[in-house]
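Yeah, one chain of the complex is gone here, protein chain that is, but the others are all in their spots.
The block that comes next holds subunit A.
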Amino acid sequence: MLPLKEKDRPIVKKLLEAGCCARCVLRFCCLGVQSAYRQSYEDTARELCAFVSDKENNGSQDAAVLEQHKEDPPSKKMKMDAAETDVQSEGDSAVVATVMEEGDAEPADSDVCVVCLGVLQQFCDEISEVVKAKNYQFDTMVLSVSLPAQLSVREVSGYIFIVSQQNVFTRMAVVKALEKVSDEKFLKKFPCPPTRPASKCIAQDVQCLHVSIFVAGRYNKFSRTLPQTPWVIDGERRMESSVEELIAAPLLSSFRAEGFNFSSSGREDVDVRTLGNGRPFALELLNPHRAKFNKAEVRQLQETINQSSDKIRVRDLQIVSRDAMGHMKEGEEDKTKSYTALIWTQKAINKDDITFLEETKELKLAQKTPLRVLHRRPLAVRERVIHTMSTCFLDAHHFHLKLRTQAGTYIKEFVHGDFGRTKPNLCDLLKTETDILELDVESVDVDWPPSIPE
(Lines give C-alpha, C1' and ligand atoms only; values in the text may rest on other atoms or scores of the structure.)
Protein backbone atom coordinates (compact mmCIF):
# COMPACT_ATOMS: atom_id res chain seq x y z
CA MET A 1 0.00 0.00 0.00
CA LEU A 2 1.46 3.31 -1.03
CA PRO A 3 0.84 6.13 1.42
CA LEU A 4 -0.26 8.63 -1.22
CA LYS A 5 -2.58 11.52 -0.48
CA GLU A 6 -5.43 13.22 -2.35
CA LYS A 7 -3.18 16.11 -3.25
CA ASP A 8 -0.76 13.74 -4.97
CA ARG A 9 -3.28 12.50 -7.50
CA PRO A 10 -2.92 15.27 -10.11
CA ILE A 11 0.89 15.09 -9.83
CA VAL A 12 0.90 11.32 -10.29
CA LYS A 13 -1.38 11.56 -13.30
CA LYS A 14 0.63 14.29 -15.01
CA LEU A 15 3.93 12.54 -14.39
CA LEU A 16 2.72 9.19 -15.67
CA GLU A 17 1.39 10.89 -18.79
CA ALA A 18 4.72 12.61 -19.30
CA GLY A 19 6.58 9.29 -19.27
CA CYS A 20 7.82 9.19 -15.71
CA CYS A 21 8.34 5.72 -14.24
CA ALA A 22 6.45 4.58 -11.16
CA ARG A 23 9.33 4.95 -8.75
CA CYS A 24 10.27 8.44 -9.94
CA VAL A 25 6.64 9.41 -9.49
CA LEU A 26 6.94 8.35 -5.83
CA ARG A 27 10.07 10.47 -5.49
CA PHE A 28 8.28 13.54 -6.82
CA CYS A 29 5.54 12.89 -4.28
CA CYS A 30 8.21 13.07 -1.57
CA LEU A 31 7.62 9.51 -0.45
CA GLY A 32 10.46 8.73 1.93
CA VAL A 33 9.49 5.31 3.22
CA GLN A 34 11.89 2.63 1.97
CA SER A 35 9.37 -0.19 1.81
CA ALA A 36 7.49 1.59 -0.98
CA TYR A 37 10.54 1.30 -3.21
CA ARG A 38 11.21 -2.32 -2.30
CA GLN A 39 8.07 -3.71 -3.85
CA SER A 40 8.43 -4.93 -7.42
CA TYR A 41 8.32 -2.38 -10.23
CA GLU A 42 5.19 -3.97 -11.67
CA ASP A 43 3.34 -3.80 -8.35
CA THR A 44 4.31 -0.17 -7.90
CA ALA A 45 3.17 0.77 -11.39
CA ARG A 46 -0.09 -1.09 -10.94
CA GLU A 47 -0.83 0.61 -7.62
CA LEU A 48 -0.18 4.04 -9.10
CA CYS A 49 -2.57 3.47 -11.98
CA ALA A 50 -5.18 2.22 -9.58
CA PHE A 51 -4.62 5.31 -7.44
CA VAL A 52 -5.19 7.65 -10.36
CA SER A 53 -8.25 5.89 -11.74
CA ASP A 54 -9.69 5.66 -8.23
CA LYS A 55 -10.36 9.38 -8.33
CA GLU A 56 -12.67 9.07 -11.30
CA ASN A 57 -14.76 6.63 -9.29
CA ASN A 58 -15.12 8.87 -6.24
CA GLY A 59 -18.11 11.17 -6.64
CA SER A 60 -17.87 14.63 -8.19
CA GLN A 61 -14.62 16.37 -8.88
CA ASP A 62 -15.60 19.50 -7.01
CA ALA A 63 -16.30 17.65 -3.80
CA ALA A 64 -12.91 16.03 -3.95
CA VAL A 65 -11.16 19.35 -4.46
CA LEU A 66 -12.92 21.05 -1.56
CA GLU A 67 -12.29 18.18 0.82
CA GLN A 68 -8.59 18.12 0.19
CA HIS A 69 -8.17 21.82 0.73
CA LYS A 70 -9.99 22.38 3.98
CA GLU A 71 -7.02 24.16 5.47
CA ASP A 72 -5.79 25.93 2.34
CA PRO A 73 -7.21 29.22 1.18
CA PRO A 74 -9.30 28.80 -1.99
CA SER A 75 -6.65 30.38 -4.20
CA LYS A 76 -4.41 27.33 -3.72
CA LYS A 77 -6.67 25.06 -5.77
CA MET A 78 -4.84 22.71 -8.07
CA LYS A 79 -5.43 23.63 -11.65
CA MET A 80 -7.33 20.79 -13.26
CA ASP A 81 -7.10 20.01 -16.93
CA ALA A 82 -10.45 20.76 -18.52
CA ALA A 83 -10.19 17.84 -20.90
CA GLU A 84 -9.07 14.91 -18.79
CA THR A 85 -8.95 11.51 -20.35
CA ASP A 86 -9.81 8.49 -18.28
CA VAL A 87 -6.87 6.39 -17.30
CA GLN A 88 -7.88 2.75 -17.27
CA SER A 89 -5.68 0.25 -15.60
CA GLU A 90 -5.75 -2.67 -17.96
CA GLY A 91 -4.46 -5.75 -16.30
CA ASP A 92 -1.00 -6.46 -15.06
CA SER A 93 1.28 -6.08 -18.03
CA ALA A 94 2.23 -3.01 -20.03
CA VAL A 95 0.47 -0.71 -17.60
CA VAL A 96 2.91 2.13 -18.12
CA ALA A 97 2.64 1.83 -21.87
CA THR A 98 -1.14 2.15 -21.68
CA VAL A 99 -0.88 5.45 -19.77
CA MET A 100 1.65 6.80 -22.25
CA GLU A 101 -0.69 6.24 -25.17
CA GLU A 102 -3.47 8.23 -23.52
CA GLY A 103 -1.39 11.38 -23.17
CA ASP A 104 -0.42 14.00 -25.72
CA ALA A 105 1.39 13.21 -28.91
CA GLU A 106 4.42 11.81 -27.12
CA PRO A 107 6.15 8.98 -28.95
CA ALA A 108 5.12 5.87 -27.12
CA ASP A 109 7.82 3.72 -28.57
CA SER A 110 9.67 3.19 -25.32
CA ASP A 111 8.65 3.03 -21.70
CA VAL A 112 12.02 4.19 -20.46
CA CYS A 113 11.54 6.72 -17.71
CA VAL A 114 12.10 10.30 -18.82
CA VAL A 115 13.66 11.19 -15.47
CA CYS A 116 15.84 8.29 -14.35
CA LEU A 117 16.47 6.69 -17.77
CA GLY A 118 15.47 3.32 -16.38
CA VAL A 119 17.86 3.28 -13.40
CA LEU A 120 14.96 2.92 -11.01
CA GLN A 121 13.01 0.58 -13.26
CA GLN A 122 14.42 -2.87 -13.91
CA PHE A 123 18.08 -1.89 -13.69
CA CYS A 124 18.99 -4.32 -10.91
CA ASP A 125 18.21 -7.40 -12.99
CA GLU A 126 21.16 -6.73 -15.30
CA ILE A 127 23.46 -6.02 -12.42
CA SER A 128 22.54 -9.13 -10.48
CA GLU A 129 23.23 -11.24 -13.56
CA VAL A 130 26.77 -9.87 -13.78
CA VAL A 131 27.36 -10.37 -10.05
CA LYS A 132 26.16 -13.96 -10.22
CA ALA A 133 28.31 -14.66 -13.23
CA LYS A 134 31.46 -13.44 -11.49
CA ASN A 135 30.89 -16.15 -8.88
CA TYR A 136 32.27 -14.61 -5.71
CA GLN A 137 31.69 -16.06 -2.28
CA PHE A 138 30.35 -13.37 0.03
CA ASP A 139 27.90 -12.69 2.82
CA THR A 140 27.36 -8.97 2.37
CA MET A 141 27.90 -6.47 -0.39
CA VAL A 142 27.85 -2.77 -1.04
CA LEU A 143 26.32 -1.40 -4.22
CA SER A 144 27.49 2.02 -5.44
CA VAL A 145 26.07 3.64 -8.51
CA SER A 146 27.51 6.62 -10.41
CA LEU A 147 24.69 8.36 -12.20
CA PRO A 148 25.05 10.30 -15.43
CA ALA A 149 24.86 14.08 -15.02
CA GLN A 150 21.89 14.34 -17.32
CA LEU A 151 19.78 12.68 -14.61
CA SER A 152 20.10 15.84 -12.52
CA VAL A 153 18.94 17.92 -15.46
CA ARG A 154 15.97 15.63 -16.06
CA GLU A 155 15.02 15.75 -12.39
CA VAL A 156 14.92 19.54 -12.42
CA SER A 157 12.90 19.43 -15.59
CA GLY A 158 10.41 17.10 -13.94
CA TYR A 159 10.29 19.30 -10.86
CA ILE A 160 9.64 22.49 -12.82
CA PHE A 161 6.97 20.64 -14.80
CA ILE A 162 5.17 19.76 -11.56
CA VAL A 163 5.47 23.23 -10.12
CA SER A 164 4.12 24.79 -13.29
CA GLN A 165 1.08 22.52 -13.03
CA GLN A 166 0.10 24.09 -9.78
CA ASN A 167 -1.71 27.33 -9.52
CA VAL A 168 0.79 30.17 -9.28
CA PHE A 169 -1.72 32.65 -8.00
CA THR A 170 -1.05 32.25 -4.30
CA ARG A 171 -1.55 35.28 -2.11
CA MET A 172 2.15 35.60 -1.38
CA ALA A 173 3.03 35.38 -5.06
CA VAL A 174 0.49 38.00 -6.02
CA VAL A 175 1.60 40.45 -3.31
CA LYS A 176 5.22 40.07 -4.31
CA ALA A 177 4.42 40.53 -7.96
CA LEU A 178 2.41 43.69 -7.24
CA GLU A 179 5.39 45.22 -5.46
CA LYS A 180 7.37 44.99 -8.64
CA VAL A 181 4.72 46.47 -10.87
CA SER A 182 4.91 50.23 -11.45
CA ASP A 183 1.76 52.34 -11.29
CA GLU A 184 1.74 52.96 -15.06
CA LYS A 185 2.08 49.30 -15.87
CA PHE A 186 -0.68 48.51 -13.43
CA LEU A 187 -2.96 51.12 -14.98
CA LYS A 188 -2.40 49.58 -18.38
CA LYS A 189 -3.70 46.21 -17.23
CA PHE A 190 -6.20 46.99 -14.54
CA PRO A 191 -8.88 49.71 -14.25
CA CYS A 192 -8.57 52.25 -11.43
CA PRO A 193 -10.85 52.53 -9.51
CA PRO A 194 -11.66 48.79 -9.66
CA THR A 195 -14.80 47.69 -11.51
CA ARG A 196 -18.06 46.94 -9.78
CA PRO A 197 -18.30 43.24 -9.02
CA ALA A 198 -21.31 41.20 -10.02
CA SER A 199 -21.57 39.50 -6.67
CA LYS A 200 -20.04 39.77 -3.25
CA CYS A 201 -17.41 37.58 -1.67
CA ILE A 202 -18.88 34.60 0.15
CA ALA A 203 -17.19 32.80 3.02
CA GLN A 204 -16.49 29.24 1.91
CA ASP A 205 -15.93 28.01 5.41
CA VAL A 206 -16.08 29.57 8.85
CA GLN A 207 -14.27 27.79 11.67
CA CYS A 208 -14.21 28.67 15.32
CA LEU A 209 -11.58 27.70 17.82
CA HIS A 210 -11.51 28.40 21.52
CA VAL A 211 -8.18 28.49 23.34
CA SER A 212 -7.44 25.31 25.25
CA ILE A 213 -8.42 25.05 28.88
CA PHE A 214 -6.05 23.28 31.23
CA VAL A 215 -7.35 21.19 34.08
CA ALA A 216 -4.92 19.79 36.64
CA GLY A 217 -5.14 17.50 39.62
CA ARG A 218 -3.68 14.40 41.15
CA TYR A 219 -4.87 10.87 40.48
CA ASN A 220 -4.79 7.62 42.39
CA LYS A 221 -4.88 4.31 40.57
CA PHE A 222 -6.26 1.41 42.56
CA SER A 223 -6.35 -1.20 39.83
CA ARG A 224 -3.51 -3.46 38.74
CA THR A 225 -5.09 -3.95 35.32
CA LEU A 226 -5.45 -0.39 34.15
CA PRO A 227 -2.99 1.27 31.78
CA GLN A 228 -2.38 5.00 31.97
CA THR A 229 -3.02 5.50 28.26
CA PRO A 230 -5.12 3.31 25.95
CA TRP A 231 -3.37 0.07 25.11
CA VAL A 232 -3.91 -0.60 21.43
CA ILE A 233 -1.89 -2.95 19.23
CA ASP A 234 -2.57 -3.30 15.50
CA GLY A 235 -5.81 -1.43 15.89
CA GLU A 236 -7.05 -3.79 18.59
CA ARG A 237 -7.58 -2.63 22.13
CA ARG A 238 -5.71 -4.95 24.46
CA MET A 239 -6.93 -3.61 27.76
CA GLU A 240 -10.16 -2.01 28.76
CA SER A 241 -10.10 1.71 29.39
CA SER A 242 -7.24 3.76 30.80
CA VAL A 243 -6.52 6.39 33.43
CA GLU A 244 -6.60 9.20 30.93
CA GLU A 245 -9.90 8.16 29.39
CA LEU A 246 -11.58 7.78 32.78
CA ILE A 247 -10.49 11.27 33.80
CA ALA A 248 -11.13 12.89 30.43
CA ALA A 249 -14.58 11.50 29.66
CA PRO A 250 -16.66 13.58 32.11
CA LEU A 251 -14.50 16.64 31.42
CA LEU A 252 -14.87 16.37 27.65
CA SER A 253 -18.63 16.38 27.97
CA SER A 254 -18.91 19.15 30.59
CA PHE A 255 -16.51 21.44 28.77
CA ARG A 256 -17.96 20.35 25.43
CA ALA A 257 -14.45 19.95 24.10
CA GLU A 258 -13.39 18.17 20.94
CA GLY A 259 -10.36 16.38 22.23
CA PHE A 260 -7.70 16.34 24.90
CA ASN A 261 -4.00 15.93 25.59
CA PHE A 262 -3.16 14.17 28.81
CA SER A 263 0.15 14.48 30.56
CA SER A 264 1.42 13.57 33.99
CA SER A 265 4.47 13.81 36.18
CA GLY A 266 5.87 10.42 35.24
CA ARG A 267 3.71 7.33 34.97
CA GLU A 268 3.33 3.87 36.39
CA ASP A 269 3.01 0.44 34.77
CA VAL A 270 -0.33 -1.25 34.24
CA ASP A 271 0.19 -3.52 37.24
CA VAL A 272 1.30 -0.82 39.66
CA ARG A 273 -1.06 1.07 41.96
CA THR A 274 -0.68 4.75 42.76
CA LEU A 275 -1.58 5.43 46.38
CA GLY A 276 -1.09 8.33 48.81
CA ASN A 277 -1.72 11.81 47.44
CA GLY A 278 -1.53 10.52 43.92
CA ARG A 279 0.33 11.61 40.82
CA PRO A 280 0.04 15.15 39.38
CA PHE A 281 -1.55 15.36 35.95
CA ALA A 282 -2.74 18.06 33.58
CA LEU A 283 -5.33 17.70 30.89
CA GLU A 284 -5.50 20.12 27.96
CA LEU A 285 -9.07 20.37 26.67
CA LEU A 286 -9.14 21.27 22.99
CA ASN A 287 -11.63 23.75 21.57
CA PRO A 288 -13.91 23.74 24.63
CA HIS A 289 -17.31 25.27 23.93
CA ARG A 290 -17.76 25.97 27.63
CA ALA A 291 -14.87 27.45 29.59
CA LYS A 292 -16.12 29.02 32.80
CA PHE A 293 -16.58 26.87 35.87
CA ASN A 294 -16.64 28.17 39.42
CA LYS A 295 -15.03 26.30 42.30
CA ALA A 296 -18.20 24.50 43.26
CA GLU A 297 -18.73 23.30 39.72
CA VAL A 298 -15.15 22.04 39.50
CA ARG A 299 -15.63 20.17 42.76
CA GLN A 300 -18.74 18.64 41.25
CA LEU A 301 -16.75 17.56 38.19
CA GLN A 302 -14.26 15.88 40.49
CA GLU A 303 -17.10 14.04 42.21
CA THR A 304 -18.46 12.89 38.87
CA ILE A 305 -15.09 11.44 37.89
CA ASN A 306 -14.75 9.71 41.23
CA GLN A 307 -18.23 8.25 41.03
CA SER A 308 -17.67 6.95 37.52
CA SER A 309 -15.12 4.32 38.48
CA ASP A 310 -13.57 2.70 41.52
CA LYS A 311 -10.32 2.13 39.66
CA ILE A 312 -9.16 5.71 39.94
CA ARG A 313 -9.65 8.69 42.18
CA VAL A 314 -8.96 12.32 41.45
CA ARG A 315 -8.19 15.09 43.93
CA ASP A 316 -7.20 18.78 43.82
CA LEU A 317 -8.98 19.18 40.47
CA GLN A 318 -8.63 22.79 39.30
CA ILE A 319 -8.41 24.92 36.21
CA VAL A 320 -4.87 26.16 35.67
CA SER A 321 -2.93 28.17 33.13
CA ARG A 322 -0.86 26.81 30.26
CA ASP A 323 2.32 27.14 32.37
CA ALA A 324 0.90 24.21 34.30
CA MET A 325 2.49 21.75 31.92
CA GLY A 326 5.92 23.15 32.68
CA HIS A 327 5.58 22.70 36.45
CA MET A 328 4.65 19.13 36.03
CA LYS A 329 7.48 18.15 33.80
CA GLU A 330 9.90 19.80 36.25
CA GLY A 331 8.81 17.36 38.88
CA GLU A 332 9.51 14.44 36.61
CA GLU A 333 13.23 15.05 36.54
CA ASP A 334 14.27 16.17 40.00
CA LYS A 335 11.73 15.16 42.56
CA THR A 336 11.76 11.96 44.56
CA LYS A 337 9.21 9.19 44.59
CA SER A 338 8.46 6.56 47.21
CA TYR A 339 7.30 3.01 46.72
CA THR A 340 6.33 -0.18 48.49
CA ALA A 341 7.34 -3.45 46.87
CA LEU A 342 6.40 -6.99 47.79
CA ILE A 343 9.61 -9.00 47.53
CA TRP A 344 10.06 -12.72 47.11
CA THR A 345 13.39 -14.36 47.97
CA GLN A 346 14.52 -17.76 46.84
CA LYS A 347 16.65 -18.31 49.92
CA ALA A 348 14.80 -18.48 53.22
CA ILE A 349 15.36 -15.36 55.26
CA ASN A 350 14.66 -14.19 58.76
CA LYS A 351 14.07 -10.71 60.18
CA ASP A 352 17.73 -10.02 60.85
CA ASP A 353 18.77 -10.76 57.29
CA ILE A 354 17.06 -7.68 55.98
CA THR A 355 17.56 -5.05 58.67
CA PHE A 356 20.80 -3.85 57.08
CA LEU A 357 18.73 -2.41 54.25
CA GLU A 358 17.36 0.16 56.66
CA GLU A 359 20.88 1.46 57.27
CA THR A 360 21.64 1.70 53.55
CA LYS A 361 21.43 5.34 52.50
CA GLU A 362 22.04 7.07 49.17
CA LEU A 363 22.67 3.80 47.35
CA LYS A 364 24.00 4.61 43.87
CA LEU A 365 22.76 2.40 41.06
CA ALA A 366 23.94 2.05 37.48
CA GLN A 367 20.93 1.00 35.44
CA LYS A 368 21.26 -0.02 31.82
CA THR A 369 18.05 0.66 29.89
CA PRO A 370 15.76 -2.17 31.05
CA LEU A 371 15.15 -4.84 28.40
CA ARG A 372 11.40 -4.34 28.75
CA VAL A 373 11.64 -0.78 27.40
CA LEU A 374 14.76 -1.17 25.27
CA HIS A 375 12.75 -1.52 22.07
CA ARG A 376 11.66 2.10 22.34
CA ARG A 377 14.38 3.83 24.35
CA PRO A 378 18.02 4.39 23.55
CA LEU A 379 20.52 2.05 25.12
CA ALA A 380 22.28 3.90 27.93
CA VAL A 381 23.44 3.55 31.50
CA ARG A 382 21.62 5.75 33.97
CA GLU A 383 22.90 6.55 37.42
CA ARG A 384 20.14 6.70 39.96
CA VAL A 385 20.03 6.94 43.73
CA ILE A 386 17.94 5.07 46.27
CA HIS A 387 17.82 7.53 49.13
CA THR A 388 16.36 5.35 51.90
CA MET A 389 14.83 1.94 52.44
CA SER A 390 12.84 0.24 55.15
CA THR A 391 11.56 -3.29 55.50
CA CYS A 392 8.64 -5.18 56.92
CA PHE A 393 9.28 -8.88 57.33
CA LEU A 394 6.40 -11.16 56.28
CA ASP A 395 7.68 -14.73 56.14
CA ALA A 396 10.69 -16.80 55.18
CA HIS A 397 10.37 -15.83 51.54
CA HIS A 398 8.52 -12.54 51.55
CA PHE A 399 8.91 -9.04 52.87
CA HIS A 400 7.73 -5.55 52.07
CA LEU A 401 10.42 -3.15 50.95
CA LYS A 402 9.73 0.56 51.13
CA LEU A 403 12.01 2.82 49.11
CA ARG A 404 12.43 6.51 48.49
CA THR A 405 14.27 7.00 45.22
CA GLN A 406 15.41 9.60 42.72
CA ALA A 407 12.95 10.23 39.88
CA GLY A 408 13.50 7.88 36.95
CA THR A 409 14.66 4.88 38.98
CA TYR A 410 13.42 1.55 37.67
CA ILE A 411 12.29 -0.27 40.80
CA LYS A 412 11.45 -3.65 39.25
CA GLU A 413 14.89 -3.85 37.70
CA PHE A 414 16.54 -2.92 41.02
CA VAL A 415 14.76 -5.89 42.61
CA HIS A 416 15.35 -8.67 40.06
CA GLY A 417 18.48 -7.28 38.46
CA ASP A 418 17.35 -7.40 34.79
CA PHE A 419 19.95 -10.03 33.80
CA GLY A 420 22.49 -8.23 35.96
CA ARG A 421 22.13 -5.02 33.97
CA THR A 422 21.15 -2.99 37.02
CA LYS A 423 23.96 -2.90 39.56
CA PRO A 424 23.88 -3.23 42.41
CA ASN A 425 20.53 -4.93 42.68
CA LEU A 426 18.60 -6.55 45.51
CA CYS A 427 19.81 -10.05 44.53
CA ASP A 428 23.38 -8.85 45.04
CA LEU A 429 22.55 -7.20 48.36
CA LEU A 430 20.65 -10.16 49.77
CA LYS A 431 22.81 -12.78 48.04
CA THR A 432 19.81 -14.67 46.70
CA GLU A 433 17.55 -14.58 43.69
CA THR A 434 14.80 -12.05 44.37
CA ASP A 435 11.73 -11.06 42.45
CA ILE A 436 9.08 -8.38 42.78
CA LEU A 437 5.53 -9.61 43.16
CA GLU A 438 3.74 -6.30 43.60
CA LEU A 439 4.60 -2.62 43.43
CA ASP A 440 2.76 0.43 44.69
CA VAL A 441 3.67 4.07 44.28
CA GLU A 442 3.25 5.65 47.72
CA SER A 443 4.05 9.23 46.83
CA VAL A 444 5.17 11.45 44.02
CA ASP A 445 6.96 14.26 45.83
CA VAL A 446 5.95 17.16 43.65
CA ASP A 447 4.14 20.01 45.42
CA TRP A 448 2.07 20.95 42.45
CA PRO A 449 -0.81 21.42 41.77
CA PRO A 450 -1.75 23.32 44.91
CA SER A 451 -3.90 21.17 47.12
CA ILE A 452 -7.60 21.99 47.38
CA PRO A 453 -9.01 21.31 50.80
CA GLU A 454 -12.11 19.10 50.48
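Just so we're on the same page, a contact is a pair of C-beta atoms (placed from the backbone, for glycine too) under 8 Å apart; a residue touches a chain by one contact, two chains touch by 3 or more; residues count from 1.
Methods note: contacts and distances are computed from a predicted model.
**Q** Can you work out the missing subunit's protein name as recorded in UniProt? Choose among "Trafficking protein particle complex subunit 2-like protein", "Protein Abitram", "Phosphatidylinositol N-acetylglucosaminyltransferase" or "Protein YIPF".
**A** When "Trafficking protein particle complex subunit 2-like protein", "Protein Abitram", "Phosphatidylinositol N-acetylglucosaminyltransferase" or "Protein YIPF" are compared with UniProt, the left-out chain turns out to be "Protein Abitram".
**Q** One chain is left out of this view; which of A:114, A:291, A:325 or A:374 touches it in the full complex?
**A** A:374
**Q** Kindly state which of the options A:110, A:346 or A:451 is in contact with the chain not pictured.
**A** With A:110, A:346 or A:451 as choices, the missing chain is touched by A:346.
**Q** Go through subunit A and note every residue touching the omitted chain.
**A** Residues of subunit A in touch with the missing chain: 139, 344-348, 350, 368, 371-379, 396-397, 416-417, 419-420, 435, 437.
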